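Written out below as C-alpha cells is the structure these notes cover.
Only one protein chain is missing; all other protein chains are in place.
Just so it is clear, A, B and C label the chains in written order, and each chain counts residues from 1 on its own.
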Amino acid sequence: MKKISTGNKAVAEAVKQLVPAVVAAYPITPQTEIVEQIAEFVSSGELKSRYIAVESEHSAMAACIGASITGVRTFTATSSHGLLYMHEMTNWAAGARLPIVMANVNRSLGPGWNIWAEHTDALQERDTGWLQVYVSTVQEAYDATIMAFRIAEHNDVLLPVMVNLDGFLLSHIMQPLDTVDVGDFVPPIHLPHAIDVKNPRGYGGLTGPDQQFRFSWDIERSIRDSVKVIEKTQNDFAKRFGRKYGFTEDYQCGDADVVIVAMGTLGKEAEVAIDLLRKEGIKAGSMRLRWLRPFPKLDLKGKQVVVIDRDYSFGRGGILATEIVAQTKEDVFSVIAGLGGQEVTYEDLADFVRKRRMGEEFWFGVNANV
Amino acid sequence: MDTIPEIPKEEYILKCTSACAGCSDSLALRYVLKAAGPDTVLVVPACCTSVIQGIYPNTAFNVPVYNIAFASAAACASGMSNAFRAAGKKTNVIAYAGDGGTLDIGIQAMSGAFERGTDFLYICYDNEAYGNTGMQRSGGTPLGARTTTTPTGKTDNKKDIDAIIAAHDPPYQATACAAYPQDLFKKVAKALTFRGPTFIHILAPCPPGWRYSTEKSVEMGKLAVKSGMWVLYEREYGKLTIGAQSKAAIKKPIPLEDYLAPQGRFKGIDPKTVEILKQRIAKNLAKLTAEEAAS
Amino acid sequence: MFEIRIHSRGGQGGVTAARLLALAAIHDGKYATAAPFYGAERRGAPIVSFVRIDDRPIRIYSQIKKPDMVIVLDASVMDVVDVLQGLKSGGKVLINSQQKKEFAGFTSSHVDLTGIALKENLVVSGSPILNTPVIGALAKQGIVSVDSAKKAIREMFSDERNVKAAETAYQEMSA
Partner (left out) sequence: MTPDTKRERLALSRPVVGAAGKTGTWRVFRPVVDKEKCNECGLCATYCPDAAIDDDLIVDLGFCKGCGICANECPKKAISMVREEK
C-alpha cells in the first residue's frame, strides 16, 4: 500500500507488523516518534504488544533482555546518549544470545547538545556482537526492520540486530512508503535456550578463564554464519516483495576508477554526485555500505576509494576508512564530513572526488582546501 | 519453639553452594524458594548470590536463575514479568538483589519498576556492604560500621530504603531477617499472592563482613531485632503491622551494645556514635509505632 | 526536480505543510520528500522546511540551496530572513499576505491564508492553521492536482473545514 511516512514511522510500521510481545523503550530526540507511534499502536489495540515505558535506556535494554529470554520477540529504539547509556546491556544482550531488534537513530554525542546526524554513536557499539545495518531511505528503514527480526531470530544467528537511520535527515523526512503483508516471511520466534521452569537452568553464572573464550568464539562464528542468513533473507525479500538489497548498494561501480564509500543518507546522495562526475567524464561510482557487522567483503580492487566518515575514532581516524584500509590494504582518501549534522551536499561529495589525495585524511570545513 | 510443619521439605538450593560458611543469604534463599516453589525465576544482579550458585556448567539452584548486570535486576525482571504475563503464565518473577544492587546502583531501575506496577517480588537481602567485592561501604552500611572504604567507621546513616519503597505505595512490603526463617517464609508466600510490585527487605548478617564467628549468624540476626536495630514488620495496602518479635523489642529492648559488641566492624566505635544510633533507633521505633497505631 | 522552500515560524504548521504537499505530489504519481530543517526549534522562531518533487526517486538529503519556489507562511519573517536567497531566476514566491508584493526577477503571488483560516475558524491554541489552506493555493499554481491536494488533506486531517479552507484558498489565490 502506497503511503507517505517519516523514517521513524516506517520503523514503527514494520514493528507493528512483526508484533513483538514486549517493547521497552525510553524517548530521546530524534528517536521519539518511533516509540510514540508504537505506544499509540499499542493503546489503540492495533498492536498486541506490551509497551514498557521504562525509566532509562539501560532499563530498556535490560527489560528487553528479561523479556527475550522467556522466548518472545522484543524491540526497542534509541539514539545517541541513549545508546551509550545502554552500552553495558547491549553487550549483555549479544552475549546472552538474545535476538532483540533495535532501531538506532544516529545522532552525535555531547557536549554540546547537538541532536543531528552522526554515526559515532552506533560505531561505538561496533564490537558488542550486534549486527548493524545502515539504511538510506524511508522504504529501506521499513524493509530493513522487517528483515532484522528474521535475521536476528534465525537459529544460526541468535544475535541482536541494530537498524541505523540518520537522525532528522531520515528519521524526520517524509518519503513514499510501500508497506507489505509480511505474512510468514518472518517465521514465529523459537529461542532454543528460553527459560523453562520445568527444566531449570542457570544463565550466565560464573565462568572461568578456560570457558569464557568459547562463548566469544561462538558469537564470532555466528556472525560469520549470519552472512548466509542475511543473503538468503535479502534474496527472499526481493523475490517476495520486489525490493532488492545487498550488503552494499553499488552505483556505477563496474568501470569506475574512483569509488565513494559512505553509509546512510550520504551514501545515497553520493549517487547524485556520481551523475555529476560522470557528466564531467570522471569514471566514478559509489558504494553505499549497508551492513557494518558482519563487515562485507568489498570489491574495490584497482579502484581509488574516497571514504566518507560521518564519525571519528579520536587518535586513529575515520572508522569506516580504517575498516576499509584494514581489509583492502590500499590507501584511501579519508573524508570526515557530516559530523553533528554538518551540511554536506552532493556537490561537496563530487568535490571530494575531484580533489582527492590518496592516503590522506581531510576534515570537511576544517582544512582550507579539499 | 518447634519444627515448622507447614514449610515444604523441598529444597531448591541443592547441596552445596559456594557461599561462605554461616552465610545467612543462603539461609534466607532456602526459605524464599520454599515459599515461591518451582514455578519461579530468580533474577540476580551482581551480588553474593551471583557467585554462590557455583561455577558453569553447574549450578546449585534448582530454579531458573537469570544473572544480569548490577544496575538492572528490576528492569530485567520487569521485562520478564511482562513477557510471562503476556503469554498467560503466572510464573513468579523474583528479583533477588543485595543492598548495593538495591539501595545504590539498582535504585533507579527498582523505582521505575515499582512506579510502573510491575507484577513481581523484589527482595533485597541486606548484609550492609558490598560483600562480593570484599566489604566496601554501601548505602545500607550503618553509621559507625567499618568497611574497607570506611576504615574508621561510616560517617553517614543507613539509607532508609523501606521508606523510599513505601513512597511508591506498593500493595505489600515487609522486612524480614534470615534469623527468623518461618517469618520470612510466610512473608514471601504472602507477597506472591499480590498482583503488582511487592518488596521484602531481609537483614542478612554476614560473618566475614561483620566480623563475627560463623556460628553466630542466626544469633546476630536475633540480636539485631531484639535491640531494635532491625524491625520486623509488614505493610499491606498501606496498613502497617509490626511483628511480635519487634513488639517485644519495643517494650523491652536489649542494650544496643549487646548487638554491637560481638561484631568486629563496630570495634572501637565512638560512644557518641553509639548514642546517635540509639537515638535513631528510638526515633524509628516511635515512628513505626505511631504509624501502626494510626493505620 | 521541483524544489520548494517553506518559511514559517515555529507552531505555524510549515512542517505539516511540507508533508501535505509531498503526500499530494505522491498521489499525483510523483516522488516527493518533505524535509523539515530542525534547528533549536521553539514557538515563534523562524524555521524552514523543504519539499522536493520529481518523476524519479529522490536521492538528495541536503538542504535546498536553489529552490524553484519559496513559500512564506508568515510575511514578518521577511524582516529577519532573506527568503529569496538562492531562488532561481524567474522562480515563484507565494506569500501569505493581504497585499501583493513584487520582487524583480521573480513571479510573486499572494493569498490571505490567515484570513481564510480565521473565516473557517481553523485556529488551534490561538494560532490560525495555515498548512491546509496553503495546499489549495499551491494546487491553483499547478504544483499538485486539486484532487490529490484534497486527498492528502483528508488523510492527515479528519476535520472537513481543512478541505474547505483549501478550496477557498484555491479560489482567492491571486493570479
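By definition in this document, a contact is a pair of C-beta atoms (placed from the backbone, for glycine too) under 8 Å apart; a residue touches a chain by one contact, two chains touch by 3 or more.
Bear in mind that the values here come from a model prediction, so they are computed numbers and not experimental data.
Trainee: Of the chains that are displayed, which are in contact with the missing one across the whole complex?
Mentor: A, B
Trainee: Among A:Arg221, A:Lys244, A:Lys297 or A:Lys355, single out the residue that touches the unshown chain.
Mentor: A:Arg221
Trainee: In the whole complex, not just what's shown, which of A:Lys3, A:Arg50, A:Arg73 or A:Arg97 touches the removed chain?
Mentor: Considering all chains, including the one not shown, the answer is A:Arg97.
Trainee: Please output the residues of chain A touching the missing chain, sorted low to high.
Mentor: With respect to the unshown chain, the touching residues of chain A are 95-97, 156, 158, 193, 200-205, 207, 211, 214-215, 217-218, 221, 225, 228.
Trainee: Tell me where the left-out chain touches chain B, residue by residue.
Mentor: Missing-chain contacts on chain B: residues 1-4, 9, 11, 13-27, 30, 52-62, 181-182, 207, 213-219.
Heads up, the rule we're going with is that only the chains that are shown with their structure count from here on.
Trainee: Where are there more C-beta contacts: A-C or A-B?
Mentor: Higher contact count goes to A-B.
Trainee: Using mean CA coordinates as chain centres, what's the chain B-chain C distance in Å?
Mentor: That pair's centroid distance is 63 Å.
Trainee: What's the distance between the Cα centroids of chain A and chain C, rounded to whole Å?
Mentor: The separation of the two C-alpha centroids amounts to 34 Å.
Trainee: So, what's the distance in Å between the C-alpha centres of chain B and chain A?
Mentor: Their C-alpha centroids are separated by 43 Å.
Trainee: In their complex, what parts of chain A are in touch with chain C?
Mentor: Those residues of chain A that touch chain C are 2, 4, 30, 115-116, 137, 166, 168-170, 172-176, 265-266, 268-269, 271-272, 343-346.
Trainee: Spell out the residues on chain A that touch chain B in their complex, using ranges where they run on.
Mentor: Spelled out, the residues of chain A in touch with chain B are 21-22, 24, 49-50, 52-56, 58-60, 62-70, 72, 74, 88-89, 92, 195-197, 200-208, 211.
Trainee: Using the touch rule from the top, collect the residues of chain C that touch chain A in their complex.
Mentor: Where chain C meets chain A, its residues are 18-19, 22-23, 26, 31-36, 38, 57-63, 65.
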